[in-house]
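With one protein chain held back, the other chains of the complex are shown just where they sit.
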Amino acid sequence: MTHPLTVEHLTAHYGTTKVLDDLSLNVGAGELVSLLGASGCGKTTTLRLVAGFLEPTAGAIRLGDTDLTKLPAYKRGIGLVFQNYALFPHLSVLDNVAFGLKQRGIAAADRTKRAGAMLERVGLSQLGDRLPGALSGGQKQRVALARALVVEPPLLMFDEPLSNLDAKLRVDMRVEIRKLQQANNTTALYVTHDQEEAFSISDRVAIMHQGRIMQLDTPEVLYQRPANAFVARFVGFENLIPMKVTAREGENVKAQAPGGVELSLPVSRFENIPDDFVLATRADGLSVTADPNAQGIPTTLGLRTYLGRAYQYQCDSAAGPLLANGPLSSPLEPGSTAKLVPVLDQCSILKPE
Amino acid sequence: MLKRLAGWGLSTPATLLVVIFLVLPVAATIIATFLEPKGLFAPYQAFFASGFRRSVLWRTLEISLVTTFVSVLIGFLTAYVVSRTPGRLKSLLIIAAVFPLLTGVVVRSFAWLIILGKNGILNNFLISIGVTDEPFSMLYTQWSVIIAMVYLFVPLMILTLVGVLENIPDDLIQASASLGATPAATFRQVIFPLAVPGIIVGAVLVFTGSFTSYATPQLLGGESQMVMGTLMYQRAMVAFDWVGASTIAAIMVVVTVVVVLLMTRVARRLNPMAT
Partner (left out) sequence: MTTRLNPSLIVLTVLVYIFLMGPLIIVLGASVSDTSYLTFPPQGFTLHWFERIFEMGAFRRTIITSLQIAFLATGLALLIGIPAAYALNRYRIQLPSWLSTLFVLPILVPEVVLGFSLLRSVAVEYQTPIFATLLVGHTLIVLPYCVRVISASLASFDFSIEEAAISLGSRPLKTFFTIVLPNVRSGVIAAFILAFITSINDVSVSLFLTGPGVSTLPIQILAHVEQFFDPVIASVSVLLMLLTVAVMAVVERTLGLTFLAK
């Protein structure tokens, strides 16, 4: 049984500080949505509100047809995986996994069987008798996962579950989490500050800032078409160039960049271009060329660094400081002048801030 | 090698103090009880042959066990409330427990003398509301000693357990709730077992403290409620029966050690984490 999670107009305060501002969110049945953002952005607050550890000032939380807003935490039935695993140190691994079943009044024999089967699924059937203190970080994480999953919760939530693991294990574990979530077809809410982690396992990602969702979309859209300057910077668009439309000619829109250069933007690629806009690219989306006749933003080259696949230049351009990449075949000297040509495929158009 | 020497050098004065003035004298006291000309265990046979002394040992055990049980119960529940109290009020409650703890045993026992005496506050109060015409004799009973001892040890219990309860991460309580445990179930299955090591430490402190106490039973129990501590003093300083006093000392040490070991065992069974 899997249900969609609906969060409507959720507002929360810590004392007098507003930490969550009219947040609405919908996680479809069987979908995995991540809340991504820096610490203090409200992602953990959202999770704690849904879990029932905090009370909202306003708004509603629903799971399927059930209104959770006023329900105490222990009646919500949500599976939770904690950052520090939160395993009960005085209970064996098996008893930890069986804990939720026990609360549901399931007979001892049955819960041992089900907990044992769950442990087998996460590959820890040998460790049932151990105490959590004797486990490695990765093993603890698996136990935490098994403990949350064994009760077959309608909603599974993760609070930075991998942040205490080393890099290699993190990758393995996130694959495992995704597999288990999909196999059980469980609705899931996943909180993390790690962009790669969020993008790799989520159906959709909500990028949060100051208690609000800045954009909620699939990882692909977020990565290629950020909707605003905040998200653009968050996903690594280093260059934000202010532009002005000079002419609209059928298939193309002509726009002027600082320094006078005029670019032609195909309408087929960019929709609804406002008169004033920001052209956003990563360093890869600005190509450095020494050709003085190229249609690009004039610049003086600064420090050059070697990236392996390209050279990267810190540019002091007519549009301000920019970051651009140039081919390995023709390294340019710092101090020389060059042109920066936007690679339109890799550009995004944003409203000015 | 040099480090070893430095380590020993620095700890020598303290080591000598404890060895010369504690280990050796206490060992001498205990050994002396086995060197009596009347036989190896003669002083102990004498002790247990005396109905009066047996009753003192029994009474002391009874008082200590009741005191420990009541102190642990009250202390644990109070500590639980204190640990869940927010900010400033919590500091206030902690200070209110520290204050009596830092105030001496004599002062705190004496306070109960004023309350429980024949012309004490409690009797005056009971007479004034007409519960009784004649004052009750509450002083110099087993219960007066127990009340004063509970009073003595509850603050210690509260402070020990507040620390223990605060060390239980909030995460665990939330995890328990998220798995469907009611607050009562969380209390029974998570909070209590995790507090067991602290409860045992507290219980050992209270038991050994009350089993070996002198001032409180002396003030509130007097001659009629003699316990091991007061009996030992009486043997040593009034009757000058040093062998008798040494025997009592040895029994005290043995009981204390046995109880510590026993309670550690219990702790390990209730919570495999406990050491």
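The chains carry the letters A and B, assigned in the order they are written, with residues numbered from 1 in each.
Everything that follows uses one rule, which is that a contact is a pair of C-beta atoms (placed from the backbone, for glycine too) under 8 Å apart; a residue touches a chain by one contact, two chains touch by 3 or more.
Everything quoted here is computed from the prediction, not taken from an experiment.
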Check your understanding: Hey, which of B:97, B:145, B:179 or B:201 is the one touching the hidden chain?
Key -> B:97
Point to revise | Touch list for chain B against the chain that is not drawn | key: 3-4, 6-11, 13-15, 17-19, 21-26, 28-29, 32, 74, 77-78, 80-82, 84, 91, 93-100, 102-108, 110-115, 117, 119, 121, 151, 154-155, 158-159, 162-163, 170, 173-174, 183, 208, 211-215, 218-219, 229, 232-233, 236-237, 242, 245-246, 249, 252-253, 256
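In this text, only the chains that are shown with their structure count from here on.
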Review point. What part of chain B is in contact with chain A in the complex they form?
Key: 169, 171-172, 174-183, 185-186, 189-190, 193-194, 271-273
**Study point:** Sites on chain A touched by chain B in the complex
**Key:** 51-53, 72-80, 82, 84, 86-90, 99-100, 102-104, 131, 133, 147-148, 151
